Structures are given as structure tokens and as C-alpha cells.
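Shown here: the complex without one of its protein chains, the others still in place.
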Amino acid sequence: MQNPQPAARQVSRQVSREQLASQAAALLARLRDKAPRVHCITNSVAQNFTANALLALGAIPSMTLSAEEIGAFVARSDALLVNLGTFDSERREATALAVASARQNGLPWVLDPVFVDRAPSRAAYARDLIVLEPKAVRLNVAEFTALAGHEPLPEAVAQTARDWRSVIGLSGATDLITDGARTATIANGHPLMARVTAMGCAASAIVAACLAAEEDAFVATASAMLIVGVAGEHAAAKAEGPGSFAAAILDALYNIGGKTLAALART
Amino acid sequence: MQNPQPAARQVSRQVSREQLASQAAALLARLRDKAPRVHCITNSVAQNFTANALLALGAIPSMTLSAEEIGAFVARSDALLVNLGTFDSERREATALAVASARQNGLPWVLDPVFVDRAPSRAAYARDLIVLEPKAVRLNVAEFTALAGHEPLPEAVAQTARDWRSVIGLSGATDLITDGARTATIANGHPLMARVTAMGCAASAIVAACLAAEEDAFVATASAMLIVGVAGEHAAAKAEGPGSFAAAILDALYNIGGKTLAALART
Partner (left out) sequence: MQNPQPAARQVSRQVSREQLASQAAALLARLRDKAPRVHCITNSVAQNFTANALLALGAIPSMTLSAEEIGAFVARSDALLVNLGTFDSERREATALAVASARQNGLPWVLDPVFVDRAPSRAAYARDLIVLEPKAVRLNVAEFTALAGHEPLPEAVAQTARDWRSVIGLSGATDLITDGARTATIANGHPLMARVTAMGCAASAIVAACLAAEEDAFVATASAMLIVGVAGEHAAAKAEGPGSFAAAILDALYNIGGKTLAALART
């Protein structure tokens, strides 16, 4: 009897550049046609840019946090974003009501566990939310490490996705997206994206918008991250710094189509 | 005895394109000269863009919501905006204090009943505010229908304006402004305006700024909506998408003058 081969542990299948780009293009057309409503619980720093990114792409944002009405707003939405950026008692109450409403109404929701590496109370709170099975968790390497307790080696991330029963969208110089069975890498993006506040929050909102237009959460998450990365590259070519870049990426999200995705996608 | 003629029910008089443009130009010059202070109760998504729109036009915004000091801020202002965009207990307390201060000090105030069509508690709250006789109510068709209980046919809107004792500024593909006796239509604007968050909130703040520079609330409201629509068209000609458009409309609000209003106004 042979020992198990290392290959037997390679459980996630890599998706090709061409498949990613064509799936993203099809999703984007559906999204613009549907104009999904995306309710966002996000920090006050990020609200404006997040709303503008959703509008630029073709989705309709709403942002109320009021306990009296957030359940009604989520029930009439097509997807929900929960972002921990500024984290206070009002947002925690809003989050409990909003996630309950999303689950009751069968709506997809996305968790963006911002800054869980900076304060232990955030990490504990994020873990309680992950148990409620967001369709996708979008986060960076420091945040992943704080939550998962280990470095984001590709197959370890795939295992974490299976454990969490969520698609993981890990942002970095190369993004890694996995549902445990499939893996995509995306090498698009530009350093100026790190010089505009709320760029990651807006990307997570775009994941939510894509989940409203695509049942397959892996395809939705990978498409969203490809669209954002390509838009960033496209915008950087026109920008003279982070101020003009922030405007240019909104223009790019509005104008981007299948041809640009196919031409610029890198894995 | 004859039956009443249909014409007898036509109680509101249509204002001409030329009159609208010349009144708006005169008001704009007065506004820039006076630099009125406008206190804004608005949602956190809209605060930054609203403040920048007021500054671009030549007004001075303030935005505090603190119960301790909002009365003092409103008392030292020239007009007040109440926007229901994100609607929480802090903003409701601030609104009660601010409206009371505006009424005591004889200041004009504007109501923007955002999203009253989405949650019944908002509609009830907005109706309680309308009883306090804002000088103007700026809203869209869905919001009007939710509050008035009927579709916005022109003469029905005029009747509602008389009932509310407020000027109504109804935004849409063609804006309709009426005080019950006079009606103006404005066909300016651009689809990109719907792709920038807080554009309507900023327009309502500009109505408040115009009320601070013009006693006649109908002229103030119609002028404000003309200025915003013309600025939007002017900006769209320079924009490549919603990001560059948001900057361009602020530039337009800063640069616009009587000649542009006269040239571009459409009714």
C-alpha cells in the first residue's frame, strides 16, 4: 500500500484567466440590467465612496443603521454588506437585525472584517458573525491571519473556506479567491488603490452586488475582485495621484465592459 | 347658470423659461454676496458632498447634530435643511430642536423626506414634520406618492402644496415646482446625476441656501432646481463617468452664472 500522494491534498481546482474574464463579463451585464439593491452596514469613513462605487457599477445602495427600519430595508434589498470599519453599539445592533433579516429572506451577505488584527474584541465579534455563514468573507492577509490563526497558504485558505462554509476573497498583491473546491488568483490592481480610503470596503460592497446577480458565490466573488482590480489598473493609467485616481476608478467601474476585462485580466 | 369650466380648476400659473432663468441669475448673485449659513441635518453618506456643494455655490455649511448645541447653531444660521437619509434617534432629537429653533428665529427650512417610500415609520415621521410648515419640500415621485397618497399629476401637486402650505419641488426627468398658485417645470439635468450619491440631498441643501437669499419661496425653490439641473448638464459635457462628474458639478456650481443659466435653461 502506497502512502497518500501530496497531490491528494490538493483539493481545490484552479480556474483559468479566460473563464474568470468571461464569467465576470456576463455577470456585469446581468448586474447592470437588474440594478440590485445592496444594503450596506459600513463605517462613516467609507459610506460615501462605497455608495458611489455601487452606483457607478449599476447597483442601488442604501445605508440606514436605524434599528427601527433596517430589517425592512434589508428585506427589500438583494444583498447585504457587513463591514466592521467603525464598530460601535449602534452598528452591532444594526448588524444583528440585518443579518437576521438577510437569513430570513434568503439574501446573500458579505462580511468585511476590517481591522480585526488591531483589537481582539473585533476578532471575537467577527468569528461570531462567520458562524452565521456569510456567502463571502473579503479580507486582507493580516485580517485573515488574525481570524484563521494561520498564514494564508493557498490550500490552508481553501480549508478555512470549507470550515467557514463561505467563499474567501483574500486581497493582496495577488488576490486569492476560493470556496474550498475551486481557487482563482487575480494579479490585477495598482498601488494607488491603497492610497484611497474605503477602496477595500467598496470592493466588498461590489462582491455583495455581484452575489445579487449570480447564484454561484465563488463566481460572484472572483468576478467582483477581477472587476475592481481591472478598473484600478485602467484608472491608474489616467491618474496623476490618489485624488484623480479615486474619480477615475468610479469612471472605470461605470465604463468597464467585457473587452476590457478580457484584455486586462491577469491571474 | 353655466357649469364651472375646466379652466376654473387650473389654479396654478406657469412661469416662463426666461423669467425662471433671470430670477435664478439675480438670486445667485445675491447668494454669493451674502454667503448665507446653512445648517444641515443630513445623513452621514451625504454630509461631505452636501457641504462641498454649498461651499461651491457660495454658502457656508454647518452640520453638527449634538443636542447641546444644535439650537445655537441654527439660531446663527440663515436657513435649515432637514434630510431623513439616515434616520436614527440622534437625528430625530436634533431635528426637533433644530426645527423649533428655526421657527422661533423665523428662519426658512427645507424638508427632504428621503426614502419615505421604503419604511412606514419614515412616512409617518415626515408627515409630522410637514405640519410644521417647511418653506419647501423637495422629493422624488416615489416619495411624493408615499406622502400625498396619490400620483403627482401637476394640478394634484399644486393642491398638495396648498394643503401643506409649502412649496413642493418634485424632482424627475422634468422637475415640477409649485406653491399652489404658480408652477414651473425644469427639463434640465443629466442621467449621471443619479449615479452620484447625495446629489438629491445636495440639491435640497441648495434650496435652503436659496431660501436664505430670496423671500419668495417659490422663486427660491425653482431657482435652486434650475441651477442644479443646468450645473448637471454643464458638468456632464466634461465628464467621463460618475467620478469625474461629481467633481465637475462642484466646479460648475462654483463657475455658473447668468449667461449659462439663460443659455441652457429648458422648461
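Per-chain numbering from 1; labels A and B assigned in written order.
By definition in this document, contacts are C-beta pairs under 8 Å (C-beta built on N, C-alpha and C of every residue); 3 or more make two chains touch, one makes a residue touch a chain.
Note that the coordinates shown come from a computational prediction; the quantities given were computed from them, not determined experimentally.
Chemist: From the list B:19, B:62 or B:105, pick the residue that touches the absent chain.
Modeler: B:62
Chemist: Can you say which of B:51, B:168 or B:192 touches the chain missing from this structure?
Modeler: Final answer for the missing-chain contact: B:51.
Chemist: Please identify, in ascending order, the residues of subunit B that touch the omitted chain?
Modeler: Per the touch rule, subunit B residues meeting the hidden chain are 44, 47-48, 51-52, 55-56, 61-66, 68-69, 72-73, 76, 90, 246-255.
Chemist: Touching the missing chain, which residues of subunit A?
Modeler: The list for subunit A reads 43-46, 48-49, 85-89, 115, 118-122, 194-198, 239-244, 246-247.
Keep this in mind: only the chains that are shown with their structure count from here on.
Chemist: Cα centroid separation between subunit A and subunit B, in whole Å?
Modeler: About 36 Å, centre to centre.
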